[in-house]
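One protein chain omitted, others in place.
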Amino acid sequence: MFFLETVISGLLAGVMYALVALGFVLIFKASGVFNFAQGVMALFAGLTLVGLMTGTIPITHLTNDALAMPGWLAIIATIAIMMVLAFAIERLILRHLVNQEHIILFMSTLGLAYVLEGAGDILWGSDVKVLDLGLPQGASDWLLDNWGLYVEKIELVAALTAGILVAVLAVFFQKTRIGRALRAVADDHQAALSVGISLRTIWVIVWSVAGVVALVAGVMWGSKSGIQFSLSLIALKALPVLILGGFESIPGAIVGGLIIGVGEKLAEVYGGPIIGGAIENWFAYMLALAFLLFRPQGLFGEKIIERV
Amino acid sequence: MNAKTKTSKKAASAPKDANGSGAAQKTARDVLLSVEHVSLSFGGVKAIRDVSFDIRKSEIRAIIGPNGAGKTSMLNVINGFYHPQEGTITYKGEKRSQMRPHDAASHGIARTFQNVALFRGMSTLDNIMTGRSLKMGKPIWWQVLHYGPARQEELKNREFVEHIIDFLEIEAIRRTPVGRLPYGLQKRVELGRALAMEPELLLLDEPMAGMNLEEKEDMSRFIIDVNEQFGTTIALIEHDMGVVMDLSDRVAVLDYGQLIADGTPAQVQKNQDVIDAYLGVAH
Partner (left out) sequence: MFYREAGLFKTSYAADQAVFPIPQDRYFILGVLIIAYVAVPLLIEDYWLNAVMLPFLVYSLAALGLNLLTGYCGLLSLGTGGFLAVGAYTAYKMMTAFPGLDMIFVLLTSGTVTALVGLLFGLPSLRIKGFYVAVATLAAQFFLIWLFYKVGWFYNYNATGQITVTPGYSFGVLVTSQKAEPAAKYLFVLSVVVVFALIAKNIIRGRIGRMWMAVRDQDIAAELIGIRPFPTKLSAFAASSFFIGVAGAMIFANWLGAAESGETFGINESFLVLFMIIIGGLGSILGSFLGAGFMTLMPILLKNTLVDYFGLTAVFAKHMEIMMMGVLIVFFLIVEPNGLARLWQIVKEKLRLWPFPH
């Protein structure tokens, strides 16, 4: 019973990871960039949301109830802000780095992460914020009474949301014209340009969508543990998730997240007492490392054939 | 300039007269490398099917064929970069089912690439010096001090590389980062890097691609000089038929991964299968 609970808890934690990993996959699929700032974007989105809902005036941290918005309006406003952010990122950063090596693009997202983090701190302050969107809190009574399992309702909601999001995104990528264009851009910037795909539009779209995904992730994590700085460190956790699942696979992000989530919990609970706690800190990376040695393309990725 | 190249060409074409009797003089020569019944596939795609041919010492062997015929893949197999699923490679008498890149390099096989694969972060001189890597090996303690054996080794190899730079007439661009060189010069530097390995077998993948007439004449001169002065065996992938006919002793023709002709330039030129392949006749 305890084992089952641990597994379920791990699965649900995994869903949370997967949500963040999704944002990474999107951007990677469309622009070949590993967006290190994805985690910070989730943090930033969460901060903006809370700020709007409590009517906080940026920088001064003054709360003015007159400015406070109801939850649904705040979400829409935050989405709009994330789209503006995507626009700004494309204009100020991506546009100037067309066709640079991936490592340079990665490092620019590193810089972006720091910018957003600093900006978030300055605008909204670095204290932990409570996010109350009226999402169900507490443990699921039904599961507790009938099965003796302690599972939080918020995590179930997160799982459901992730599922819907994945389905929507999968359809978007496979079936729509824009999805095709996104895949072309991920393959080769210049080739895509030469067939008339507007890199700029594509990138704004992708980063907006990633921003929305970041917002969802931020909302889920935030409702569970409050909006705090550690959210930005999720970016680091996403790396093992993507290695397991393959950098370009949406289902891979989910599966990878689940495996990491379960693996971490099991390692902590069963391995912890033997080696000494806090294994969670490094387990995911070691697992990713093992994967890199034996199956570098991940579970769902494509095998890379080199040409000379 | 023209007189010089014409002289080189004349000198080179003297032993290779049109009806191929020159080639007969070389049949007695040893076989340096041969591939037997080599097949290579990537997943479902068969790049090479049951190809066998050989390369004799000190000859210039051309490998030609339409795009996608498997020519570069063949070179990659010889190099050890690709491992064939079937077949054997016999080099200098030693038979093996696949080559390893380090083995190939240390036994005297050097290579240039279709898309120039120079080390962009380094200068011409440094690029060619990397070709000497196998000949240098003084341990790190001396490297760190840059004194004694390491320094001697560095200077000795620098001198060798300078000979190559003279030979290829690229003194002026010694210190230029190769990324800044025009395409034709990059190809020349790449040849220099291959020559620095003191190879017995030199694999050239489309060395004339993208060059104008004058550059082609220069490159042809270098190839002939390398073959005649150093006795280096050369295997050459090339699309320019004029170059192929003028330079090579024997030609192997690939199409859709299969060997469709093998002989002297004159023989191959008249071969109907070859003509069909190039004209795109369905077969």
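Chains here go by letter, A and B, matching the order in which they are written, and residues are numbered from 1 within each.
Throughout what follows, contacts are C-beta pairs under 8 Å (C-beta built on N, C-alpha and C of every residue); 3 or more make two chains touch, one makes a residue touch a chain.
Please read these numbers as outputs of a predicted model, since none were measured by experiment.
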Contact set of the excluded chain (shown chains only): A, B
Contact with the hidden chain (one of A:M83, A:V115 or A:L133): A:V115
Among B:E36, B:D126, B:D225 or B:D246, residue touching the chain not depicted: B:D126
Omitted-chain contact residue, chosen from B:V51, B:I64, B:V77 or B:A150: B:A150
Positions on subunit B contacted by the hidden chain, ascending: 79-81, 101-102, 104-106, 110-111, 113, 117-122, 126, 129-131, 133-134, 136-138, 140, 143-146, 150-151, 153-155, 158-159, 162, 193, 197
Contact footprint on subunit A, counting only the chain that is left out: 34, 92-93, 96-97, 100, 102-104, 106-108, 110-119, 121-122, 126, 233, 236, 239-240, 243, 275-279, 281-282, 285-286, 288-289, 292-293, 296, 306, 308
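Following the convention adopted for this analysis, only the chains that are shown with their structure count from here on.
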Mean-CA-position distance for subunit B and subunit A (Å): 50
